[in-house]
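In this view, the complex is presented without one of its protein chains, the others remaining in place.
Presenting chain A:
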C-alpha cells in the first residue's frame, strides 16, 4: 500500500507545482505551495508506517509547524505588496527583476 500513497503524494505534489507555475494570483500560488508541503507530508507519514518508526511522523509535524510560520509571514508580505501596489498578481511585483 505504501507505493499507492507515494504515487498519490507525487500526483498532488506535481499538481501543486503546476499551479505555482501557471497561476498569477499570489494567494493561489501560496495555496499551491501549501498543497506541495501537504503532499510531502503524506509521503513522510506513509514511510514512517513502512519503516515502523515514528521519526517520519515527527518530520511531518515539523513541516506543519514551519508551514504555519511560513503562511503567516507570506500572507503578511502579500498584504504589504497589495497595499502599496493595489494588486496581488505576481507579475506586478517585478522591481527586483533587472
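We take it that a contact is a pair of C-beta atoms (placed from the backbone, for glycine too) under 8 Å apart; a residue touches a chain by one contact, two chains touch by 3 or more; residues count from 1.
FYI, contacts and distances are computed from a predicted model.
**Q** From the list "Amino acid ABC transporter ATP-binding protein", "NADH-quinone oxidoreductase subunit J", "Cytochrome oxidase d subunit II" or "1,2-phenylacetyl-CoA epoxidase, subunit B", give the UniProt name belonging to the chain omitted from this structure.
**A** Looking only at the record, the undisplayed chain corresponds to "NADH-quinone oxidoreductase subunit J".
**Q** If the missing chain were put back, which residues of chain A would it touch?
**A** Per the touch rule, chain A residues meeting the hidden chain are 1-8, 10-19, 21-25, 27-28, 30-32, 34-35, 38, 41-42, 45-46, 48-55, 57-58, 60-62, 64-73, 75-80, 82-83, 87-89, 91.
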